[in-house]
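Mind looking over this structure? Questions follow.
Here the complex is missing a single protein chain, while all its other protein chains stay put.
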Amino acid sequence: MGSKPFEYTPQAADVFTREVMARSGQNIVACYQCKRCASGCPVAEETDMVTPNRLVRMVVLGDIESALTNKLTWKCLFCHTCGTRCPNNIKTGRIADTLKKMALDAGIDPQQPEYKNFHRAFFNYSLRWGRINEIGMMGEFQLRNMWDHLRRGNFVAIISEVASKSTLAWEMFKQKRLHLSFHSSKGRDEISRLYKKSAGRKWI
Amino acid sequence: MIVGEQKPLEEIWSMVREHRNVLLLGCNSCVAVCHQGGTKQAGVLASLLRMQAAQEGVDMTLEVDGIERQCEHDFFMHMADVVARADAVLSLACGIGVQFMAEKYGATPVYPALNTTFLGAADQPGFFVEKCQVCGNCILAATAGICPVARCGKRLLNGPCGGVSNGKCEIHKDLDCVWRLIVERLEALGRLDDYEKLFPLKDWSKDRAGGPRKFKVEGQQP
Amino acid sequence: MKEDREQIGSVVIVGAGVGGMQAALDLADSGFMVHLVSRDSAVGGTMAMLDKTFPTGDCAMCMLAPRMVESSRHPNIRIHTLAEVTAISGVAGNYTLTVNRKARYVDPARCTGCAICEKKCPVKVPGEFDQGLARRKAIFTLFPQAVPHTRAIDPEHCLYLTKGRCRACEKACDAGAINFEDSPQQFSIKAGAVLLFPGLEPYDPTVLQELGYNRWKNVVTSLQFERILSASGPFGGEIKRPSDSRHPKKIAWIQCVGSRDPHNANPWCSSVCCMYATKQAVIAKEHDAEVVPTIFYSELRTFGKDFDRYAARAAEQYGVRYVRSMVSAVYEEAGTGDLFMRYVDKDGRMVDESFDLVVLSIGMQPRKDAREFAEIFDISVDAHGFPRTSRLSPVETSRPGIFVGGTYQGPKDIPETVVQGSAAAAAAMEILDRSRGREVKEVTLVPEKETGAEEPRVGVFVCHCGINIAGTVDVKKVAAKAAEQKGVVHAQTVIYACAPDGQERIKDLIREKGLNRVVVAACTPRTHEPLFQDTIREAGLNKHLFELADIREQCAWCHMGQNEIATEKAVDIVDMGIAKARLLKEIKPRSVPVTHAAMVIGGGIAGMTAALSLAEQGFRVHIVEKEARLGGLAAGLLQTLEGENIRDMVRRKNLQIDDHPAITVHVGTEVNKTEGFVGNFTSTLNDNSEISHGVVVVATGGNEYVPVEYGYGESDKVMTQRQLERMLTVKRLQPEDSFVMIQCVGSREEPHNYCYRICCQDAIKNAIAIKEKVPSAQVTILYRDIRTYGLREDYYTRARDLGVRFVRYEVDAKPQVTADGSRFRILAYDPVLEQEIILPADYLVLSTGLRPRPGNRKLGEIYKLTRNEDGYFLEAHVKLRPVEFASEGFFVAGLAHGPKTIDETMSQALAAAGRAGEVLSQKELAASGIIAKHDREKCMSCLACFRACPYGSPFIDEDGRVSHNEVKCTGCGICATLCPAKAFQINGFQDNQITAMIDSLTEGWVAGRHTAKTRTEQKDDRNCKCS
Amino acid sequence: MDLAYYPGCSLYQSAMLYNHQTRLIFARLGLHLHEIDDWSCCGATSAGKINDFMAIALPARNLGIAENSGFSELVIPCAACYSRTVVAQKQLQDFPLLKNEINQELSQKVKDNIRVSSTLDVLQREMGGGRLAAIDLEKLEGFRPACYYGCMHTRFPYDVPVADNVENPRAMEEVLKAIGIKAVDWNYKTLCCGASSVIYNTECALDLMAKIMRDALARDANCLVVTCPMCQMNMESQQEKFCTKHNIKERLPVYFITELIGMAFGFSKKDLQPEDDMFTTGMDWTQLCGDSV
Partner (left out) sequence: MTETASAPDAVGEETVAAAEKKAGPSSWDARILAFACHFCAFAAADLAGIMRLSYSPNVRIIRLPCTGTLDHSYVLRAFERGVDGVFVAG
């Protein structure tokens, strides 16, 4: 959405669209821009006007840069309201998911590192132990955040992070939500074999 | 065709209000075509007058009739009784018909319901425009069939005056300058040379300036 | 198709909506016996529910009711209500159908439609006609004007039929019409052809709960909103919202509810919603100036004739706000019942807005039982359940002799439904050419008595109508007063004048007392006059010596409980009738013979189709074609969007025409002049040949627009869609080829501000063809609104699935094309991303529309046929007479009438052939009785009538004076009003007759004012005494 | 009736209460839950963000275990686990090659012979049947719950059959009706609460939750009822925060549906919220129901 005209290159657009379609499993080209998705999107106010329909349009026209670096891709809540009401059954949430993966593949810094860190922490934890232990998982998440802040030398962020998360932990503890027990699954071997198998796969 | 226009009701009323038996006589020729003087209009006028009479408390009998032309004796053949019953006639004919009747029925007052306005044509249905001033000496042959006498604001015979702007007359801003029309038509006819010819002085003796004109069909006995 | 076995001259039509009725009337009028089978208890279909219709704003019921009455009265139409066809056997020309009729429990022969039973019925259920917004009784009619007006008992809710007690209706019915013993019946009908017009089912949006229908009270469907707007609807025409009857100010329409949604609803476009929403918004605004209408849409599909301008007017003059954004969900504000929703504006900003009422523009879909229905008739259906038809034979099914049309065939609006009604009728007439008139019985009547010289002898019959009239009006007193009137020799009351015994009584008295005028004081002449006219005709009186005084609908029923006043009024009404009756004259309509031949002007696909149909129906046809050969624009087309071969079809039709003995083709000629009138025309062509014919079909076609935009003509790589179509058949495309198509070139902008209907489909057809041949080739379509209406939406979907890119542009930011070597760079502004985009292209394809033929002007002048501001011929009535001109005997089809697709052209051509065939099938044409009579003696040829008559019946005769052609006259009376010489009088409504009515009324009524005044004074006196 | 049971990680941790109550009321209904052996994490929403293959493989392992345990139906109380498992099951059906690849690594193969149900599915079905007849229902008065379903009851990232109305689900209302409680109708049954974004996009999540809260209050609801542990945790643990931020004075308890059912079944507060354990809802619901419990 810049002021400079966008140079549309049909063949390149085609290649990009096909990859997003294959990885997300969504028939993106079916979109006819009715904007139902945008009207129903719970985070649409916070995405600098990149609404789901616009995200689809970026993909279809092969505007790779905008598609991989916009706010919607990172703020999408994955609530699937868009896809449920889409007359063409396009689940923009899954497109956003795909674009995030593609952005990370392309070495683009995530717009919300915490987002990446949370899901990475969760996923890794589940692989490692077979089950999630919330305190442990959150700990990993925090460590990842800290590491990011450190990398950027953002010490103020570290302090506020510690402050806010300890408040949260205290709240949860007061509400008897935090548990110190530890759980794991014996199927970790199977899981790690499966994980090896997944290496290098772009789509299912 | 003679074009007329019905007078305001108040004026007509003031003419007939003193009478008790009034005949409204339509003329089903020219003035009927312009929806002013036919039998139907006579009926409508009678209705209006009746209501006027009722409102003013005047007891009046209004009779409605109509004939083909009020300028020929023969059409009045069946009218003798009808006219005799009336103490006044309100004629919906043009000025000719009114005078004709006035002369014909000496003792009965005849009033005009119409103002006779001009001789014209129906340019569009319902829109009448003056075309002829009965000057008695037609020059249309030289002016591409368009009459400057009737249609020039100043009756100029040798081209337009200096007041033409955007092809319109300076007297009536919505009126096309007749000389512009004449020139355009001459051009279209390939006869622009005619425009270059100067008109000699027009013979106005045949105009009505010399008093009422007469005409006799050849061989007709008076 | 035409087998030797016996051809049956009857046709069964399933479905009695506007399309079925049109077909029924066409067939019945041209000598076929018609069985009109309706599942409902009354005819009318969906159109009867509508308030007004677009784009004219005509009242739907006002247009439909006369047809319903006409269908019910037609001697050649039998209406079977509450009936369904359950089986069919036989072949085209000779089918046998089994019909099941449900029990009605009310005897139509006895029921007078008085509705007293309805009042007494204690059961209330949600009324289907008012879409559940109001309640009806268990004994009911669908709507007040229902035809037949016989009530029906709904056995599911009737207390007696479900629980065995009540019978209140039976007790209330004086006519003894209630019959609880009624049982379902099965019978069979033989028919030569079967026409299926079962209509549509409105989409039920309950499943889309995010929109809140059946959840939030103030969310209504568009059909409910029609009922809300309707004066006979649940709120009496006031716009109120269901939750609290408050007058809503902000009203939102949400488009495409149930349509264009393959994921959650139906994939097709319902074709009519954009227009009806616009219409509803406009009408709502007319009802209540404070209404602020907003329409949420994604694409505005106002593709019909004059529709774009209508929408523009709605926006500019009525302030209808169009928001190009679909609403995702409708929420209800707790407590107020207001509705709020969020949508994204054109800048991508989220807007929260609250509304008082939300209307869901629901689409149409096949009936739930569409598949079973098709199985009964053994016709094949498509994936959606619509009957399978071809774009090149739009009303033919897979089974010969079974034809379809209307919304059953596919989503469409009223005029297209009417067109297909006539088209299907024509198709049936084609296969039944030998059995025309076979099943129709002619009635022989006693000779008519001459009464011209007699003094009026009036008989007056005042009807009780059970207690309908007599309960309010003192009928005895009315009859007694009538007896006092001048010329009345007999006056009496009757219990039911319309019942057989009542009519016998009237006939006896005509004979006994030598009556020569009859006045019946009963119900409305609109439904009952023809019945009584037939009655007096049977007694030997001219049927125009009859007058019906309406003291039921217009007196008793609207002044209930004011018996004295109602009686006074009834006396006045009857006296007026008598005053008129005294002056009634016999009317003997003239009739003229008919030349059984048609002249078809234009030999394109419309002309060829109409000509072949007429020839198959058994009439001579002359095709007059300007060019050297037949085919018109269609000759340059290859195939339809659906892939049907147009070229083959044109070739086939050419051969059929060559071989047909009844068709004469005049190529390279034009019509110089035509003289005469309906049934009797003589035309001279410019080769001096002369043709005698009874009708004229104008099928002069259109021209392809040759663009001046976007560098057309400067490079052979800039082309029109039709050129591209031809190129694709001969040229090998390269894998990297890229195409950019630009829509609406030369359309939808002044001075050609209308949609050509065909361009979106052409572009999509070619884009699909490119992608199917070379998937790696790239196609981008720059468009304003994609208008693939109806089932064509499937192809829009298919094009997108194939990877065709669609980029919208706005009319004030049109694409700019620059040459880039042998390629092009197109700069376009994408309103979705609010971003300029540069598109490279090897080929630039312009989607151009059509233009009316310049020759239409001359033709219009010759025949006095009007054209719209765009130069297309104007039909007699936009909704109900779409293929006829106001002038009798002239019909129109194809592009001469307006832009349309090939299937629409073929439907219209068939319809024109059907309507024309109806005229040609008459032995002679009788003028209607109620027409203007012209007195040439009084006429002075002022031309007022000649200019004002909408039907062209006054004409300048050979002697240079005005004459009047009564065959064309409809009796509207404009001539009579204008004529300064009073040379015109309307039969049955002469000046003296109307004046007599006025005089009679004012004598009794106004003169009686003093009595009224005295009464008031007395009352005042009484009041004084009391105090 | 015997059912396989997959509690999922959170029911062993932050939503331990839900696990406890589900087991309690199922037992009372005569439905025997058999926790499957050595189940592992389903990957929740996170796996799909990182690794599409694992997003299917993780639940596939649990499916395999459940199917080989001999039960015909697998009950999953957690909405996220349920969603992942149902979607994976459908994807395994739709992509047989993928299923083979995954099965190669599994000791308990996926055979696709088990029905996956949410707790709510089972409750709706079984409480609609004759099972309630055997239970003396306590009459619960004063409850005007707003049933809050969240995203995961009816919306899935992959097309799977949904029994309830997607936009206006009624299952909770029907279950509550069976125990004599009439729920209010309201706008935001399925609006997203922000889910895990509360951790990394807190403000947005708080705004969404406030929206939900406001409408429930406007409809005169006096509690929220949920089936999703994530929704329960968000709406409850963040309530103070989002109410303060949006200036909402009232507060509402957020019950798992099992809690209300448990009360109707006559369980005491102690039964439903054992004091000796480290959990309870943050709200004191005795205020609402008085001594009837």
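For clarity, chains are labelled A, B, C and D in written order, and residue numbers in each chain start from 1.
Everything that follows uses one rule, which is that contacts are C-beta pairs under 8 Å (C-beta built on N, C-alpha and C of every residue); 3 or more make two chains touch, one makes a residue touch a chain.
Note that the structure is predicted; figures quoted are calculated from it, not measured.
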(request) Kindly name the visible chains that come into contact with the excluded chain. (result) B, C
(request) May I ask which residue of C:Thr96, C:Gln317 or C:Thr524 touches the chain that does not appear here? (result) C:Thr524
(request) Could you tell me which of C:Gln554, C:Thr682 or C:Ser963 touches the chain that is not displayed? (result) C:Gln554
(request) With the full complex in mind, choose from C:Val462, C:Ala521 or C:Ile573 the residue touching the hidden chain. (result) C:Ile573
(message) For review purposes, identify every residue of chain B that touches the missing chain, sorted by number.
(response) 40, 43-44, 46-48, 50-51, 53-55, 57-65
(message) Touching the absent chain: which residues on chain C qualify?
(response) 59, 62, 65-66, 144-145, 231-232, 524-526, 550, 552-560, 562, 565-566, 568-569, 572-573, 576, 930, 970-974, 976-977, 986, 988-989, 991, 994-995, 997-999, 1001-1002, 1005-1007, 1009, 1012-1013, 1016
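Here is the rule we go by: only the chains that are shown with their structure count from here on.
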(request) Determine which of the two chain pairs, C-D or A-D, is joined by the larger number of C-beta pairs in contact. (result) A-D
(message) Taking the mean of the CA coordinates per chain, how far is chain B from chain D in Å?
(response) 97
(request) Indicate the whole-number Å distance between the mean C-alpha point of chain A and the mean C-alpha point of chain D. (result) 24
(request) Send over the residues of chain C in touch with two or more other chains. (result) 210, 329
(message) Counting only residues that touch at least two other chains, what does the list for chain A look like?
(response) 81, 89
(request) Sort out for me which residues of chain C touch chain D in the complex. (result) 207-210, 215, 329, 331-335
(message) Taking the touch rule as given, give the residues of chain D at its contact with chain C in the complex, in rising order.
(response) 165-168, 185-188, 215, 218-220
(message) With touch defined as at the start, can you tell me which chain C residues reach chain B in the complex?
(response) 938, 940, 942-944, 947-948, 978-982
